[in-house]
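All protein chains of the complex are present and in place, except for one that has been dropped.
Going by the order they are written in, the chains are A and B; count residues from 1 in each one.
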Amino acid sequence: MAGHAAKHDYHLVDPSPWPFVGSVGAFLLAIGAVGNMAGLVSAEHPLAFMYADGSWGGLALGFLIVIWTMIGWWGDMIKESKRGDHTAVVDIGMRYGMILFIASEVMFFVAWFWSFFEYAIFHEVRMDPALATWPPAGVETFNPWHIPLMNTLILLLSGTTVTWAHHALQHDDRKGAITGLIFTVALGMCFTALQVYEYSEAHFAFSMADGGNLYGSTFYMATGFHGAHVVIGTIFLAVCLFRLLAGQMSAKKHFGLEAAAWYWHFVDVVWLFLFAFVYVVYQG
Amino acid sequence: MSADAATHDDHTPSMWDWRRWVLSTNHKDIGTMYLVFAIFAGIIGGGLSGLIRWELMEPGLQVFTGEDTGWGALFGNAHNYNVVTTMHALIMIFFMVMPAMIGGFGNWFVPLMIGAPDMAFPRMNNISFWLLPASFALALMSMFVPGAGADLGFGGGWVLYPPLSTSGHNGPAMDLLILSLHIAGVSSILGAINFITTIFNMRAPGMTIHKMPLFVWSVLVTVFLLLLSLPVLAGALTMLLTDRNFGTAFFAPEGGGDPVMYQHLFWFFGHPEVYILILPGFGIVSHIVSTFSRKPIFGYLGMAYAMVAIGFIGFIVWAHHMYTVGMPVDLKAYFVAATMVIAVPTGIKIFSWIATMWGGSIEFRTPMMWAIGFIFLFTVGGVTGVVLANAGVDQALHDTYYVVAHFHYVLSLGAVFAIFAGWYYWFEKIFGVKYNSFLARAQFFFFFIGANVIFFPQHFLGLNGMPRRYVDYPDAFEFWNAVSSWGYVIMLVGMVLFFAVLIDAMIRRRKADANPWGEGATTLEWTLSSPPPFHQFSELPKIK
Partner (left out) sequence: MPDLYGEAMRFLTALALTWTTFAAGAFATPGQPTDGALGLQPAVTPIMEDIVSFHNILLVIITVITLFVMGLLIYVMIRYNRKANPTPSKFSHNTLLEVVWTAVPVLILIGIAIPSFPLLYKQDVIPAEIDFTLKATGNQWNWSYEYPDHEVAEYFSNMVEDEDLEPGQLRNLSVDYPLVVPVNATVRLQVTASDVIHNWAMPAFGTKMDAIPGRINEAWFQATQEGVYYGQCSELCGLRHAFMPIEVHVVPQDVFDAWIAAKAEDEYSEAADAIIAEYSAARETRLAQLD
């Protein structure tokens, strides 16, 4: 709290509307999603455009509020940072926070890898013989040495460019930092584009409705969640790029960029595991 | 809201200013909101368990008859019985015990005990809280939308096993429940990040990790379990969601999926979760035992590392919930051994509490009575856990009321007793007023007797073969079921007394002292006024 006589360096944050607004957003997003997927009201209901089966209204409303919260919340943080609230000890706290957040993300991916390995290794318990082999009958897996290898190289390269940006910034070389970041964001976009292309080439389906099976489920959900993280990481880095251009980062204070870089490395490592196991070891 | 208007550090906003609560960034206010929320959820969860006991009082269908009673089919049919048990469990776990222990007491006392002015991320702290009402609302809504066919709500048990939770429940009720748990999970993960950062980064000068009060240790271990186990649940829930709505085959055998896979993912979360529910209680009880024995806690380091050990082993025993799924026998043998090992660190805790009391000068104030009740009842629940750990016997007891008895001894008589112990230990600190300890002790006795009468006979039912999640049972299970239901009535008197204590304290408003417990109470929160100033430790305390 600015202006009060605390004799410590911790940051006592002012009261804020965002947590409450964000929770309302999360609630609306959830019922919007359920409406869209399963239908909460009939097609005749006055709120059908929001919550009937297949409607996007409720989902959009919730999503907008969540995005609004993010902009407002992180915007406030930037203001507080400028105001000098982020002292050295607060900065350490944010580092802990980011590391722990990434740790929880790692455990989220554990779930997807676990179900992939379960099927890749213990498929023989399946009663249906067509599903008890690896890969399951009718599934033609990707050749890892084409697009996947390409994507691996792209991500590894982007890992170096983001480090370049970071080091440049540490040495007050703004130009180098900006170039490094631009490269990183561009490489991230390349990765996403290639992955979309790869999906379009796949010889196995996602949904059982299209003849898919567990192979498709684990493949698309694991690589898909990874892809989503790449997109989020790219946005995160892009925001850092804009903040850098806006002069909000200095050689001394640029935790936003560091957090984005950590996140990017995490996404990178997840990909290495995907590449090694989903594409190479268990290619069938 | 602008801070320069505050002429004085401790200018506490008015109770009645809605902004104080809705926009809060104050750990004590947020803690209070969590406690109120937990009590509210406890009433609903306890009410639902009343419906269960009412239905099971006699053989045949009493409550969930599906017949028009003249007021309509008030509570629905056997499906709704399953909905009620499912929601009872989820509400008690996610919306009562966790918010009370971690959100409520954790928020209030972790910063106070380590000499910090607030949590590390005060604003994030508030979203951890406000996501809970959002999540709770979704869970409650799910009870009133179609679940299986025309029947309302999700009735597949709190473990949400597919295929019953996928193809077995085609309506939106299950989707609402999945997203409710996702949001509760996000709330807890954010809370976990907040606590770990606070504890690592904001201890007062001199408060080394080995000087931290045991409650702080217990919360630290708990939130690590949350941080590492909840995301796995989130993954499993997401798989349920996509299986239901997007045609994936994770748990659908016709597409190569395996329902047992879900159980592994669920229990990889679910077993650590049960320690999440009890560890903060261990911390609370340690403080109370030491305070009222006027002795330092016996074997502090052993106590702290026993919790670390419990937390660690808690991650490698999950499949003891799955002995009957048809696992390879060697795997079962491993899980038997690993599970039994947990009895060792837990025993260390039990015996260290007793050793703390040994040689002490014990005063039987209200919190101490709950704490001693906890130690004994938790032991009863713990040793039946060791019985269940033996897969050979679990074959007879799995999914019977023996299991129900086991986990209510550790939860409803363990975790809940610890919550009430903490409630009466810190009540005056939190609210700044005294309570009537005669009424509070009476509540203890009604709870102690009532809960034992409810749950002890369930061991007999389980041994004799009564399966759980049954809306109706063969006539030969009548006797002990009737006893169990009468126990509920005894416990209800205790609930009434709980509210009597609250109302009495609210009306009389007798000003509380900073430290009502005397020299035994040594942690930092007792050095502050009751209630503490709005912002404490503007000058950080120094620990010798």
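In this section, contacts are C-beta pairs under 8 Å (C-beta built on N, C-alpha and C of every residue); 3 or more make two chains touch, one makes a residue touch a chain.
No experiment lies behind these values; they were computed from the predicted model shown.
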{"item": "Selected from B:S142, B:T248, B:T400 or B:S484 as touching the chain missing from the view", "value": "B:T400"}
{"item": "From B:I127, B:A304, B:I348 or B:L540, residue that would touch the chain that is not displayed", "value": "B:I348"}
{"item": "Contacting the left-out chain in the complete assembly, out of B:W318, B:F407, B:Y473 or B:Y488", "value": "B:Y473"}
{"item": "Touch with the omitted chain, as defined above, among B:F364, B:F438 or B:F499", "value": "B:F364"}
{"item": "Subunit A, residues in touch with the chain not shown (by the definition above)", "value": "125-128"}
{"item": "Residues of subunit B in contact with the chain not shown", "value": "57, 59, 77-79, 82, 148, 151, 155-157, 161, 163-164, 167-168, 253-254, 257-260, 293-300, 302, 324-326, 329, 332-333, 336-337, 340-341, 343-344, 347-348, 350-352, 354-364, 372, 375-376, 379-380, 383-384, 386-387, 390-393, 395-396, 398-400, 460, 463-467, 469-480, 482-483"}
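To be clear about the criterion, only the chains that are shown with their structure count from here on.
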{"item": "Interface residues, subunit B side, partner subunit A - complex", "value": "1, 3-4, 6, 9, 19-20, 22-25, 116-118, 120-124, 126-127, 129-131, 133-134, 137-138, 141, 145, 171-172, 175-176, 179-180, 182-183, 186, 189, 192-194, 196-197, 200-202, 227-232, 234-236, 238-239, 241-242, 244-250, 252-258, 261, 264-265, 268, 535, 537-540"}
{"item": "Subunit A residues touching subunit B - in the complex, by the definition given at the top", "value": "1-8, 10-20, 22-24, 26-27, 30-31, 33-35, 37-40, 73, 89, 92-93, 96-97, 100-101, 103-112, 114-115, 118-119, 123, 125-128, 131, 136, 206-210, 212-218, 220-221"}
